[in-house]
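Every protein chain but one is kept in place in this view of the complex.
Think of it as A and B in the order they're written, each chain with its own count starting at 1.
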Amino acid sequence: MMSDTRSPSLEIKNLVTSFATANGEFRAVDDVSLDLYPGETLCVVGESGSGKSVMSRSILQIVDEPGRIVSGSILLHPGRSGRRGVIDLAKLKPRGPEIKSIRGREIAMIFQEPMSSLSPVHKIGDQVAESARVHDGLDRRAARARAIELLAKVEIPDPESAVDRYPFEFSGGMRQRAMIGMALACNPDILIADEPTTALDVTIQAEILQLLKTIQKTNGMAILFITHDMGVVAEIADEVAVMRHGRLLERGNVFDVFANPQHEYTRTLLRAAKNAEAPSDRRLAMRQVRPLGEPILRTQSLRKEYQLSPGFFGRGARKLVAVHDADIELRAGENIGIVGESGSGKTTLARCIQRIHSVSSGKILYKLGGSDEQDIAPLSDSQLREVWREMRIVFQDPFGSLNPRMTVGQIIAEPLVNNGLGTSRSRRDRVAELLDLVGLPSSSMERYPHAFSGGQRQRISIARAIAPEPRLIIADEATSALDVSIRTQIMDLLLDLQEKLDLSYLFISHDVGLVRYFCDRMVVMYRGKIVEQGETETICNDPQHAYTQSLLSAVPIADPRLRNTKTRTRYRETA
Amino acid sequence: MLAYILRRTLWSIPFLIGASFLAFVIIQAPPGDYLTTYAAKLEAAGQSVDTARLNSLRDRFGLDEPFIAQYWKWITNILRGDFGMSFEWQQPVADLVGERMLFSIILALSTILFTWAVALPVGVYSAIRKYTAGDYVVTVIGFIGLATPNFLVALTLMYFGVVYLGADVTGLFSPQYATAPWSWAKLLDLLSHLVIPVVIIGMSSTASLIRIMRANLLDELYKPYVTTARAKGLGELKLLLKYPVRLALNPFVSTIGWAFPQIISGSTIVAFVLSLPTADPLMLQALMSQDMYLAGAFILLLCILSIVGMLVSDILLAVVDPRIRYN
Partner (left out) sequence: MQTEAKVLDPRITASASQWRLIWGRFRKHKLAMAGLVIVTLLYLVAAFAEFFQPFDPNSTASQDVYHPPQAIRFFEADGAGNWSFRPHVIDMVLTRDPLTLTASYAEDPDAKTYIHVLGYGEPYRLAGLIPMQHKLIAAEGDGRFYLFGADRMGRDLFSRTVSGTRISMSIGLIGVAMSLVLGMLVGGVAGYFAGWFDRVSSRVIELIMAMPTIPIWLGLSAAIPANWDPMTRYFAITVILSLVGWTELARVVRGRFFALKTEDFVVAARLDGARPLRVIFRHMMPSLASHIIASVSLAIPVMILAETSLSFLGLGLLPPSVSWGVLLKEAQNIRAIATAPWLFIPGIFVALAVLSLNFLGDGLRDAADPYAQERG
């Protein structure tokens, strides 16, 4: 280790940040010590509730009320600003002038949600150059010139006109670039990035990470990067710190930590990340015993259009084609993954197949009850009830998908009640059995959903889905809202159920890794079109379409040794 | 922006048509038509009824024609500036409404300005000093303002004026100016008389706007963009005014849309109690005596005033919120 010869920019020593709650003090950050060095990136990894975000906000004293720093020190060493001597940020008043002169000038910060983190009613240029106006005293004209310069630095096209535009006119990736430009306004020594790529598509994430690296190389700033994604860590970190429940479990050089994790929890996180890079063993084993069957569902030229504006007496009506003539085929016992980025139409396609949405044209041929194929595209809601008994859904949002006003027992029994299955007594037994199948105690029945965690709620959702003995389950981003370590558990549960109950899955995800783990075949969508489909492994190893190639090249690999070994391609659609 | 204003203005045309239709329904609602009432009135007053004149009037307003035709005749006449006849005043309605509508408009505008001028700073104060003594005082006063019928306040003020001050708080002018020609002194006199009605009429909308501003701002105060601005090193006050207050203003501006009809509505009764020379007391009198063309004209004009107020508020909203402008 060369850490003895380097001098840190920032030293966090035994930091404790706590929130006063009705049930007493809650320590969100509990005795955390970290060092940050110029020109290096420290990644703090943790799941929700780990305190990583509160820790990063403690540095600038911008923790939301009622949180406050209780003890410990945050030593900021002199940097480019010319300020002399070490200063302890933890001792400063959150509203005092000293900390204000540091915020945005010596330490800048970027956040997760580029949309909500920018004011929607102020122009980009105004917001980007604001810290320069505050700290460097630039006038309006100079600030504008600085803003243009900064926008050019973060590679926003046409910065002269972009400077006068509003955030809502930008895409998510462009907004995050503008955020970064904003943070660079005073050329800070330290950049704190709080999950800056979590809300972005993976191809955009790759570009943003690249941009951060380039900037770091030219100005030598220290980056504190907060993330939950081990792949991202492997991609950019020099050092890693792992946090859980407010405590620091492990810290060290990224290569050491990945090669030889000390803490059990770090191993769990790494395992979960590595899992997503290969097919599930369980799935492969299952396919050996039980080969795939006949196709049970086929779509033919399935198309979904939305009317954007009604137009003036039918003239000038604008249409948006959400799904272009999709043809897919699902066989009995098979898992198909539909993968794509936001706006690719993957969810719309799934909802059309399930006929939650109506279909503009095309056919959905489904073997109802295993009999002959039947086109379910033109059916009405009441005719679809039988289809819906066999074709079930698990939603993404574990909070919104369960009625908070019904007990878990009532929720799971609902499909049984509506389909007239069983008596009230037998349904009760069935609910207990279902809860057991998804790994929850039968006492859960009497409780309301809000008593459960996200992962548990997703289990309840799954229990409801399998209640009427379905043949096909559509899992729409069913694991995206969950922490990494829970994701694999839920996917393994789904595979387990597949084996026991003879199910097929249509798995919708933006995450290629999950699809690779879970699905036999995959369908890649881009802007409403299916650009490629086939065996998952074939596509992952040898993608044919340029978009698939760029998508796969953007996926970070959870191994720092493979850093920079992939050539990134950027996909631009040719009109 | 211009396109938006144009589009929004065109949008209010169906509203105007709807309002005129409503006003006409009200004119037609009393049993019997206007002329039978008129004839009855004349007879009751012991005057002779001129049948020929009645017939010509009947013809002029198309009283024998179906409802829609009558409406058409009425509305086309109005577009030509003819609001019909007031049988009580024996004058064309158009001559009666002019100045009174002007005072109504002045009253409504002053009230809305007052409402804003008070609600905005108080609402902001109440939000940033949440759960302090000042906030509670504002909240309590706000609730009382919301709950007390404004005519009751008007009566109470009158009572105190008469009993304790010996002063008359009614009217919009001191006696010496009431019939005098316009001058600076008369204008000042008008302004000083406006204070009480404006405060009374504006009371409940001010109270509700304060609550809206407070809630809006509380929503905005903890948004991520505020944290972003704080992380840039902005001072708290500057930050507050530039970001959350600015954003909380948008829904606040849009509330004028409904505050305006409410203010016009509230002024009806206060103007009556304080005998202000606005449209309202005359309208009330016309309704009581079933002088329906006069009443209808007032109802129509007040509705138009409301619609125009909404239009202005929507345009203002587009001015302060680029998201609407660009949509």
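In this section, a residue touches a chain if its C-beta (ideal position, glycine included) is under 8 Å from a C-beta of that chain, and two chains touch if they have at least 3 such contacts.
Owing to the predicted nature of the structure, the values given are computational and were not obtained by experimental measurement.
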Hidden-chain contact residue, picked from the options B:18, B:98, B:121 or B:134: B:18
Contact residue for the chain not shown (choose from A:169, A:256, A:414 or A:502): A:414
Which of A:26, A:168 or A:255 contacts the chain that the document leaves out: A:26
Sole residue of A:160, A:281, A:429 or A:446 that reaches the chain not shown, by the stated touch rule: A:446
Interface with the unshown chain - residue positions in chain A: 19, 21-23, 26, 28, 48-49, 354, 356, 381-382, 385, 388-389, 392-393, 395-397, 399-407, 414-415, 418-419, 446-448, 450-453, 464, 468
Sites on chain B contacted by the missing partner chain, in the whole complex: 14-15, 18-19, 22-23, 26, 29-31, 143-144, 146-149, 151-152, 155-156, 158-159, 162-163, 257-258, 261-262, 264-266, 268-269, 272-273, 280, 283-284, 287-288, 290, 295-296, 298-299, 302-303, 305-307, 310
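The working rule: only the chains that are shown with their structure count from here on.
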Complex contacts: residues of chain B adjacent to chain A: 222-225, 227-236, 242-243, 246-247, 250, 320-323, 326
In the complex with chain B, residue positions of chain A that touch it: 57, 60, 62, 64, 95, 100-105, 108-109, 111, 113, 116-122, 130-131, 134-135, 166, 168-169, 179, 182, 185
